[in-house]
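Omission of a single protein chain aside, the complex is shown with its protein chains in their original locations.
For chain A:
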Amino acid sequence: MAQEIEKPRKVQYPHDSTCYKITDEIGRGVSAIVYKAICIPNSTVVAIKSIDLDRSRTELESVRLEAKIMSLLSHPNILRAHCSFMVDHRLWVVMPFMSSGSLQSIMTSSFPDGLSEPCIAVILRETLNALSYLHNQGHLHRDIKAGNILIDSNGSVKLADFGVSASIYESNSGKGSNSGTNSASGRLTDLAGTPYWMAPEVIHSHTGYSFKADIWSFGITALELAHGRPPLSHLPPSKSLIMKITKRYRFSDYERAKNSKNKKFSKNFKDMVGLCLDQDPSKRPSAEKLLKHSFFKNCKNSDFLSKNLLVGLPSVEQRFREIKLQRLESMNCRSADGDDEDDQVFLIGGVTVKQRRISGWNFNEDGFELDPVFPVSKEDNEIDNDIVKQVRFGGETIIRDRGGESEKLNLQTQLADGEIGGGGGGGSVDRDVMMGSLMFLKKSLDDQRQKVMNMIDMINGEENVEMSRELQLMQVIENLKMELENVKKRNFELEMELGVSQLTAKQQSL
């Protein structure tokens, strides 16, 4: 389906910043800014993503891979780069300008309660075309969400932002240690993406995940388009939220009481989303299969969007200015730079709550919602205490409530078993599982830390005794990490000194 041979390099986009005239800023993240600009030699409007490589904490290797993926993909539903080049210490990625911006930005400005079903169908079908192409190429996108789906004035839909995408064909050949890619089995174990859209197996990445993780995020994106936001996103981080979570408070995410419109969605739509949100990745359909779902049967063409969705929308530039003003106003409530905001540049009018740990989801087909299930400790303790215990004793279990029936998620038990099994033989837990568990733990800790940071910012000095234990723990872990690094380095330096002195000994003997 995607086999037409595009020859975009034939239209020349110079590798020289003086050939571009910047007209507007249309997006901003921690280390990247997106501009609207004109390419002077061919008078084409373009978007330029300017990434500060000196400030960016991402490794150059991942920037290289993103650039490579972007220049080798060619599909009508995928945003491709015209070219990329260095301008001092910034990388400029020149891309087609998608004049209507991201769907997330469209919803924030004009459709806070979500889009109509026929529009959603077109958007999802086009996105699936892109996903199916990507997956056939062996790539995972790993960050499917409305903020990464862009739309042009003619209604064409393109999937963007390959900042965290990964290839299961290409194991990082360089140092390879920090990449979880395992090309033999085509599974990934490292964490990437944006939490609300993350599949359960990505969060608990002890078994690894594959293309089906994108399908989950696709399902969440469908809900996001239907309701205006992904499940859970409107909740502010606060002490009370944690209380609700730990007390197994079940809340309806979309506050239907307030939302009097009471939107009706078709059975087909609900069924399609339900398939994507199956807890078991192997039961989720592939992108190719989903395209054949009856929900997409009488789907309109993409110019339907230009006539129905895009009429009278404020421009991308206007929207960004509004958002910027709002941000300035709320500046003092916002916490310092989040770690992973780099890839948020397209998320105009971004989400403020970033990280929250969720142990599972239950898709409620009737309500067309996804009910989150939060980890609850056995003693119904505070969640932070729970985490501390998991780390210290490694044998705690998390009970996952699944619509009344309880199910044990014995990640930590597995971990302990693994250690025993290794000695006694017959234990089926291998290194990968172990790594997965450890990475999951690390991720939980990171999440918790983030949360604590947010809260500290919120409370602004207010005492919080429970939290301090966790902070201490984080500190301990940091120190241990650092010690390990130091020992490694010292070792190395000693060896080197030895080498130098041997050499000088030789020189002296001459």
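Couple of notes before you dig in:
Note that in this section contacts are C-beta pairs under 8 Å (C-beta built on N, C-alpha and C of every residue); 3 or more make two chains touch, one makes a residue touch a chain; residues count from 1.
To be clear about the criterion, contacts and distances are computed from a predicted model.
Not shown: a single chain whose UniProt protein name, out of "MO25-like protein At5g47540", "Ribosomal RNA-processing protein 42", "Carbonic anhydrase" or "DNA replication complex GINS protein PSF3", is "MO25-like protein At5g47540". The chain omitted from view is touched by exactly one of A:45, A:72, A:325 or A:438, namely A:72. Remark: the omitted chain is touched by one listed residue; of A:37, A:83 or A:473 this is A:83. Annotation for chain A: contacts to the undisplayed chain at residues 2-3, 5-6, 9, 15-16, 53-54, 60-61, 63-64, 67-68, 70-72, 74, 83-86, 88-89, 91, 135, 137-138, 169, 173-174, 185-186, 211, 286, 482, 485-486, 489-490, 492, 495-497, 499-501, 503-504, 507.
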